[in-house]
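A protein chain is absent from this complex, but the other protein chains hold their places.
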Amino acid sequence: MTDTIAIPSRPRAFRPATTEPAVVKWALIALCLAVLTVLLFAPLIAVFDEALRRGWAFALQSLLEPDAQSAIWLTLTVAAIVVPLNAAFGIAAAWAITKFDWRGKAWVITLIDLPFSVSPVVAGLLFVLMFGANSALGAWLVASGFPIVFAVPGIVLATLFITFPFVARELIPVMLEQGRAEEEAALTLGASGWRTFLTVTLPNIRWALLYGVLLCNARAMGEFGAVAVVSGKIRGQTTTMPLMIEMFYNEYLSVAAFTMAALLALLAFVTLTLKTALEWRYADQLAATHRH
Amino acid sequence: MVARPFTLRNPTPMPGWGLSFGIMVTILSIIVLIPMAVLLWRGFIGFGAAEMWEVVNRPRVWSALELSFRAALVASLFNLVFGVILAWVLVRYRFPGKRLIDAAVDLPFALPTAVAGIALTAIYAPNGVLGAPIGEVFGLRVAYTELGIWIALIFVGLPFVVRTVQPVIEEIDRETEEASATLGASRLRTLTHVVLPMLAPAALTGFALALARSVGEYGSVIFIAGNLPNVTEIAPLLIVIRLEEFDYDGAVAIAIAMLAISFTLLLAINLIQIWSRRRMGAV
Partner (left out) sequence: MNIEIEEIAKEFGTTAALHPVSLTIPSGTLVALLGPSGSGKTTLLRILGGLEFPSAGRVLFDGSDATGLTVQERRAGFVFQSYALFRHMTVFDNIAYGLRARPRKTRPSAPEIARRVTKLLDLIKLPDIGARYPSQLSGGQRQRVALARALAIEPRMLLLDEPFGALDAKVRRELRQGLRDIHDTTGLTTVFVTHDQDEAMELADLVVVMSMGRIEQVGKPEEIRSRPKTPFVREFITA
């Protein structure tokens, strides 16, 4: 018995079952581009536009002012202290969590993630409460000449809190995936604990580590709320770059504010470029670990 | 491996237990545990729960708390919807400049909040590039109103949903979509009934992360907000004001109120996630 199937005289364009009609596709793409332009690209362009409103020379000159210079220096110093410390913590915590079995890991991981759920202002408040002149500890510190709040150490502590989870969170999943067998193998071959860590573990986690350090650095340099609370905003002494931006802005020194913002935006670009490059490299590594 | 009860001695031949665990616990205590404990102690014992309630239970504080949470919710809901769409577009479609856009999505992670704050204000101010036309065409003021706060928080929370949903979309087995099509479902039905449920847990996680971030956001918001008490004053700003007045107890009370509300919200979201995972099974 034959059944004839009506075949259209002109075959319709084939669209695979797992895609949307072209119209829908392009509409969605346009929507996304529109929103991103309005939300991301326009502000970025505005930063550079405002910074260069009076020309390059004026903008660069504003960066050479003593207040701007000390802000840049302070930001770099804080980052230089915070990033290595958080990297060391992240490595230690990831090692303890992934190379050993013990109860309570979920609690510890929750605590490590805690700074993400706390407002930066509250983070600053924490350290003002602990070390501010209104507390016994704080009063003693001020009297001994080692003030923490309204001084650089306070900024370091608050920034440490804010950037705390970054390195650990990158390392833990990667180290979990990689397992313990390579370290055990190194031990059976006679390597000491440190040698095993340096020659076997570190090379295996280097991209994840770099990635975490990058994010930590970006946040450390850009932190505003926590530092605003804990630093006292003492011009030229405890003002980081973001605080300086606020100060210039409030004083209607628009070019100075936006130029410094542009500098930090450039830092963000560098961070993003490195981050993307690392994702390509480290995606390779992750794929390789799957093949093992 | 079986989880063992906690011991201080090194439980296995793997080296480094003492050092790694020691560093972890010490720094965790100094940086996170003790400061949080001091905050809670100061609030509940130093000041007292009843006294804290009295501070919080005032119109200005309620306005600030409501504003912070409402704006965070609105922005995060927008990011939930838009984030899923954007993630889909980035994974499934090809178009010129896609790589660039994909990288750009991380901008809010990398850009300092103060930079975002003044940039957004410049654009959406009444005389700004976008603020002016919006004012003329729609009669809306963006900067210095709650609308401006929404935009700032949308900016801040943008990457969270996108980045948690993208890997899930990448892992979707196309055959499930094809199966749906062979069973006669339209593309739209496939998307809403087959694909979206698969994305729901990740999207919800992203939503929770965006919410947590937006509620406490300070730097991106205070420039664009206008900061009028009871109208556009966010809770973190109120904490800062109390501190400048040396009213530490007041600051602590508001901070603890914020933490309590955030904690409840995140708990609720976690419970929803557990429920949805149980219903749909591990996908």
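Think of it as A and B in the order they're written, each chain with its own count starting at 1.
By definition in this document, contacts are C-beta pairs under 8 Å (C-beta built on N, C-alpha and C of every residue); 3 or more make two chains touch, one makes a residue touch a chain.
Treat the numbers as computed from the prediction; the structure is a model and nothing was measured.
> Thinking of the whole complex, not just what is shown, which of A:L33, A:L114, A:V142 or A:A191 touches the missing chain?
A:A191
> Consider the whole complex, including the chain that is not shown, and state which of A:S70, A:N204 or A:S254 touches that chain.
From the options A:S70, A:N204 or A:S254, the contact with the absent chain belongs to A:N204.
> With the missing chain put back, one of A:D49, A:D113 or A:E182 would touch it. Which one?
A:E182
> Spell out the interface residues on chain B facing the chain that's missing from view.
Residues in contact with the chain left out: 1-5, 12-13.
> By the contact definition given up top, give the residues of chain A that touch the hidden chain.
That gives, for chain A, the contact residues 179, 181-182, 184-192, 195, 199-200, 203-204, 288-289, 291-292.
The working rule: only the chains that are shown with their structure count from here on.
> Just how far, in Å, is the C-alpha centre of chain B from the one of chain A?
Inter-chain centre distance comes to 15 Å.
> For chain B, which residues are in contact with chain A within the complex?
Per the stated touch rule, the residues are 1-7, 11-17, 19-21, 23-24, 27-28, 31-36, 38-39, 42, 82, 85-86, 88-89, 92-93, 95, 101, 103-120, 122-123, 128-130, 151, 154-155, 158, 174, 177-178, 181-182, 187, 191, 209, 212-213, 215-219, 223, 235-237, 239-240, 243, 246, 248, 251-252, 255, 258-259, 262-263, 266.
> For the complex, which residues does chain A have touching chain B?
Going through chain A, the ones touching chain B are 17-21, 25, 28-29, 31-33, 35-36, 38-44, 46-47, 50, 85, 88-89, 92-93, 95-97, 99-104, 108, 111-112, 114-122, 125-130, 132, 134, 157, 160-161, 164, 180, 183-184, 187, 192-194, 196-197, 215, 218, 221-225, 228-229, 241-243, 245-246, 249, 257-258, 261, 264-265, 268, 271-273, 275-276.
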